[in-house]
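And then subunit A:
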Amino acid sequence: MNILSLFVLIPVLMILFLFLSKEMKTIRTIMVAGASALLAVTAVLIVVFLKERAANPDAEMLLVQSWTWYKPLNIAMTLGVDGISVVMIALSSIIVFTGVFSSWNMNMAKEFFLWYCLLTIGVFGFFITIDLFSMFMFYEVALIPMYLLIGLWGTGKKEYSAMKLTLMLMGGSAFLMIGIIGIYFASGATTFNLLEIANNLHIPIEQQRWIFPATFLGFGVLGALFPFHTWSPDGHAAAPTSVSMLHAGVLMKLGGYGCFRVAIYLMPEAAHELGWIFLILTGISVVYGAFSAVVQTDLKYINAYSSVSHCGLVLFAILMLNQTAMTGAVMQMLSHGLMTALFFALIGLIYGRTHTRDIREMGGLMKIMPFASVCYVIAGLASLGLPGLSGFVAEMTIFVGAFQNTGVFYTVLTIVACCSIVITAVYILRTVGKILYGPIQDTHHIGLPDAAWYEKVSAVGLIVAIVFMGFYPFGISNIISESVLPIITKLSTVI
Partner candidate 1 sequence: MEYSILILITPFVLFLFLGLVGGKLKPNLAGIIGTLGMGFCSVLAYSIAYQYFFVIGKTADTWQSVIPFSFEWLRFTELLHIDLGILLDPISVMMLVVITTVSLMVHIYSLGYMHGEDGFQRYYAFLSLFSFSMLGLVVATNIFQMYIFWELVGVSSYSLIGFYYQKPSAVRASKKAFIVTRFADLGFLVGILILSYYTKTFDFAALTANNAELVTTSFAGGTFMGLSLVSWALALIFMGGAGKSAMFPLHIWLPDAMEGPTPVSALIHAATMVVAGVFLVARLFPVYIFGAPEVLTMIAYIGAFTALFAAVIAITQTDIKRVLAFSTISQIAYMMAALGVSGYGDHDGLGYMSSMFHLFTHAFFKALLFLGAGSVIHAVHSNEMKDMGGLHKYMKITSITFFIACLAIAGIPPFSGFFSKDEILAAAFHNQPLIFWTLWVVAGLTAFYMFRLYFGVFFNGKRDYHHKPHESGFTMALPLIILAVFSIFTGFIPFSEYISSDGKPFDMHIDMTVATLSVVAAIVGIAVAYVLYFKDSEKPAMLANRFKGLYTLSINKFYLDEVWLFVTKKVIFNCISRPIAWFDKQVIDGTMDNIANVTQKVSHRVRFLQSGHTQRYIAFFVMGAILIAIAVFIFV
Partner candidate 2 sequence: MIKLEYYLIVSTLMFFIGIFGFITRKSMIAILISLELVLNAVEINFAAFNRYLFPEQMEGMFFTIFGIAITAAETAVALAIIINAYRLIGDININDATKLKG
């Protein structure tokens, strides 16, 4: 029994129990128990991982285990983690846990949580497998429930947004599928296992030239790569709170993780050769997303565009193809996941009370709901990169890393990306100033209750994680940069 399989088994068990349950109370108990179990298993995993890492410092993946599914096509279910996956698993379990508390009072809770658990399976499955086929399968498992979660429990233009999100992401996965099949056949049609392809097989450069863009684009759509990001604002705006949290917090990271683990790792030559095209796109994403966020008036749109900007930074750093920048990319995924989840949790909280997300209709909320407002300010400060919170360490690692690349092209792009920190400050402070400070705008808002205990659990949990990362970056950064090393080595051997 591999500890990694627990990450899929626990949500499966949760689904089974949910089928049997009827009352709200039982449902909540199941969800809280399951989510806490996931957190606990994550904690155990981190300990086990560190111990294993100390025992085999050279192994690329740890806790590897494989079951064959379908021999003729060499499809297997292969588990394995390195530092990056462990970090992403930790992020996912934190957000799954807090997401449960953020959707405490859902209509049709049973059905909602059923899909929620399915989404969880997809997310965890994606991070624990190192087999291209199973990765793709879990990727799809994570995408499909999104349609129903947004379409049924969403707000606003929910059908349109759900459809748009699903179609665009499915379009992405069509590219991805082509890419994966391409990788399989180009590498000799012997295995789907990432490690084996990377270490023992070689994809000819002529093939890489088309497989790399397909794969990168496929994952890039989920990573909100310009100009394929437009599902993100509409999708996030329509989704219910916890789905936004999970989607922006974890699902968008699947994109970055995939670009990194599949596109770059398996096709280093093409990454060197074609990386610049995507680098320009990501550079645009970073600044473009930030500027777009400046004029938005819907809280969720602001945050969605800021996600475009921050996730653009992730892909930007990955494409810089050096150890520091890539470490920064993973840290940025972690950091952005946490703070954007916090943002969405709080926006959900505010929306649930004021029934508006338009910043022009709110004001002076600090006086009305101090707890939520302070949390919002903290999220904002994390987003604009205040030292001591997670955003700073991630962004600085990226910028310093990106600046190590020689060449005017890279330098100019890095400076352009750096500009985003100013624009981020503009839109964060604009929002904070408009909705939290100032006189109370709408007298109906007076007397609205502050965060309830379950919302507090959610917000405090995320803030603790953000602060932890902000104060203790060296531990996290060490785990990550160790795991980035094999990819860097592979990249440097092909130049």
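If you want to know what made the cut, all candidates are chains of the complex that A comes from, given by their letters.
Methods note: a residue touches a chain if its C-beta (ideal position, glycine included) is under 8 Å from a C-beta of that chain, and two chains touch if they have at least 3 such contacts; residues count from 1.
Source: prediction; values computed, not measured.
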| item | value |
| --- | --- |
| Subunit A in this complex - touching candidate among 1 or 2 | 1 |
| Subunit A - residues contacting candidate 1, complex | 163-164, 167-168, 227, 229-231, 234, 288, 291-292, 294-296, 323-324, 364, 366-367, 381, 384-388, 392-393, 396-397, 399-401, 403-404, 414-415, 418-419, 421-423, 425-426, 429-430, 433, 436-440, 473-474, 477-478, 481 |
